[in-house]
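Starting off with a structure, shown below.
Entry: chain A
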Amino acid sequence: MSKIILTAHNLNKSFGAVTAASEINVDVAEGSCIGLIGTNGAGKTTFVNMITGYLKPDTGVITFNGVDITSLPPRKITQLGICRSFQIPQLYNTMTALENLEVSFGIIALQESKGALTTSSKAIIPSYGKTIRELALESIEKYGLLQYKDQATKILPGGVRKVLDIAMAMSTRPKILFLDEPTSGVSAEEKFDMMDMIMQVIRDAGTTVLFVEHDMEVVMRYSQRVLAFYEGKIIADDHPDIALKDDRVLKYIVGHSQAQHVLAEKSDA
Partner candidate 1 sequence: MFSKKLLATLVLGASFGTAQAQAPAAPAAPAAPAELRIGIVSFLSGPGAAPFGVPARNTAEMLADAFNNAKAPAPYNVKGFGGMPVKLVVIDEAGSPTNVVTEYRNLVQRDKVDIVIGYVSSGNCLAVAPIAEELKTLTLMYDCGSPRLFEESPKKYVFRAVNHATADSVGAALYIKAIKPTAKTYSGLNQNYAFGQDSWSDFQGAVKMVMPQLQEKTSQMPKLFAGQYSAEISSLLESKSDVIHSSIWGGDMEAFILQAGPRGLFKQSSVILTGGEVSMFRLGTKIPEGTIIGARGPYGVYAPKSALNDWYRSTIIDRYNAPPNLAAYQMAHTFMATKLAFEKALAANGGNKPSSDQIADAMRGMTYEGPGGIHKFNLSNGHQATAEMVYGRVKHVNGQIQLVDQKRFTPDQVMPPDGVKAADWMASKKQ
Partner candidate 2 sequence: MKLDKSLVVMLGLLVAIFAASPWIPQWILFIITLAGANGLVVLGLMLFMRLGLVSFGQALFFCAGAYTTGMLSLLLKVSDIILLMVASGIIAGLLAYLLGFLLAKYRAIFFGLLSLAFSMILYGVLVKSETLGSTDGFTVNGLTILGLVPDPTQMKIVLFGITIIVVMASLLFVNMVLKSPRGLLLTAIRDNEIRAEYMGASAKSTIHLIYVIAGVLSGFGGAIAAMVSGHIDPNMTFWTTSGEFVFIAILGGIGSVSAPFIGALIFGVIQTIAYGYSPNTWQMTIGICLIAVILVLPDGLWSLMAKMRKNSRV
């Protein structure tokens, strides 16, 4: 059992009457790949938002590598090594795909030069050993976006925006990556190729990943562990084979037919 790098202890969050999270307790082991499932409004994104600092839990503690990050702003959490992608890709819409990545590496360059005004775009980023431009081109290629590199992001197709969004998150070389519905808005044909590619990159980088997903096929295929959310609670936390057979999960989230279908498929494989 590899070491625990992220722990969420007894998180509660409510918006007025709505309870978005109640008594959430999760430990995340280094290198694991976890799927977060649940119907809309079950509290998946709230969970992600709390960990990544967009929301502050009403109660509870989040620690990352032993550091309490509960009330840190997103940028600090990112600097510590937790990054995320978004359900609706969050891009810089007036820029090209390449520039979007250059911004990400530029931010790192600034951090490493302590934000000096003289920081040059051409210089090599010490900890990466490459220049911003090189790094940007490299990841553009790695994520198969070369053909889009000089297009304004606002005109990119949905799937490409998703990938770029994730590529940007990965550019910070996070220890933990959250993917918020990576396949939503991606066509059925593309989704597996895309996920294969992304998961490959993530595995190579040795990044721990938690992904919010509605598509049970995707969940089965990539996750070693599933957290099932319902009305802000975690109603199941186990290996997908077991979690997806859990009555309440079947009742509230997956629905029997789909479950059988998915599990059947898996046994064929």
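Candidates were picked such that all candidates are chains of the complex that A comes from, given by their letters.
Criterion: a residue touches a chain if its C-beta (ideal position, glycine included) is under 8 Å from a C-beta of that chain, and two chains touch if they have at least 3 such contacts; residues count from 1.
Not measured: the values here are computed from a predicted model.
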| item | value |
| --- | --- |
| Complex partner of chain A (touching, any copy) among 1 or 2 | 2 |
| In the complex, chain A residues that touch candidate 2 | 52, 54, 73-75, 78-79, 83-84, 86, 90-95, 99, 102-111, 115, 117-121, 132, 168-169, 171-172 |
